[in-house]
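Here the complex is missing a single protein chain, while all its other protein chains stay put.
Moving on, here comes chain A:
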Amino acid sequence: MKNWLNPRSTVGIALIAVALIALPFVVGAAGQAWVRILNFAILYVFLALGLNIVVGFAGLLDLGYIAFYAVGAYTWALLASPHFGLHFPVWAILPIGAVLACFFGVLLGSPTLKLRGDYLAIVTLGFGEIVRIFMNNLNSPVNITNGPQGITLIDPVRFGDFSFTGTSQILGLTLGGPQKYYFLLVALAILVIVINVRLQHSRIGRAWQAIREDEIAAKAVGINTRNVKLLAFAMGASFGGIAGGIFAAMQGFVSPESFSLIESIMVLAMVVLGGMGHIPGVILGAVLLTFLPEALRYAVTPVQMALFGKILIDPESLRMLIFGLALVLVMRFKPAGLWPSPERSRELGDKVAEGAK
């Protein structure tokens, strides 16, 4: 905290602030679509940071994390759309979504307390699928989620008369809908990051790390591992819930399709690829993994046209191929992630060196 005050970091923070403010306008020049992608990158930062609490700090492998995102999204969709005719305000829905996701986090956490590693991964994977299938099928006998059709016409984020969709003039600048959401998301992201950093270096954060390192020793020094693990699940889940709420509002539409297993895996890949347990790394992972596939999507067609004069491979499948290859390469050459915490890179560096012997 103290080094925030020294002049060099002040300059750094100022530069980052200017870059963050300018970014949507620069990107917006290439089209509003890119600002939307930018927004998704920030949403994924939320998700990755939330999952990082569970996987990175507490060391509990969770493959069903997207379920909490779904809970948050559907909470917003049901409480602020014509589906039930409810139109709750933001300040009510977001907390409700977070608390509900938190509740589901504890619900998932409590039966899995004694599981670790692979076993925990399989149970959480199942949980993620259960939530998605529920969303898919809760349209009869009572129509709650509208099934596979999903829920449409969801309210955008709105503070009083100020809505986050459509263009509006602020301080002489013309801001499109995505740009407005961008600023909302950045503000929330800063809050989430600050909370994460503080949690990591707190009594609770240390207890999480202790459980990750050695659960029996953690018990022996008096950590109530049950409660502390549940707390990790609950905290991670509530971040997911908030991200889900904003997702629903931004898209105006949710359907179970958005919450498939591959999404859980993507978020986990962001955490692992970026550097498990290291907040800047996780942010980098989330941003990269959101942008890379999109950039590839735009690059693949023109490149093939230029080389072969026709499209040989469908961009979508090539995207997954390159993406997979990238994952394999990163895990081979930077096993601790692209930007690991100093300690962790040392730890895995040692292991690699030993393995090479």
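Quick notes on this structure:
As a convention for this text, a residue touches a chain if its C-beta (ideal position, glycine included) is under 8 Å from a C-beta of that chain, and two chains touch if they have at least 3 such contacts; residues count from 1.
Note that contacts and distances are computed from a predicted model.
For the chain of the complex excluded from view, the name given in UniProt is "Amino acid/amide ABC transporter ATP-binding protein 1 (HAAT family)" [choices: "Amino acid/amide ABC transporter ATP-binding protein 1 (HAAT family)", "Hopanoid biosynthesis protein HpnM", "FtsX-like permease family protein" or "Fe-S cluster assembly ATPase SufC"]. When the missing chain is restored to the complex, the residue among A:Leu185, A:Ala218, A:Val267 or A:Leu284 that touches it is A:Ala218. The omitted chain makes contact with just one of the residues A:Ile37, A:Ile151 or A:Ile204: A:Ile204. Listed for chain A, the residues touching the missing chain in the whole complex are 195, 198-199, 202-207, 209-210, 213-214, 216-225, 231, 235, 343-344, 346-347.
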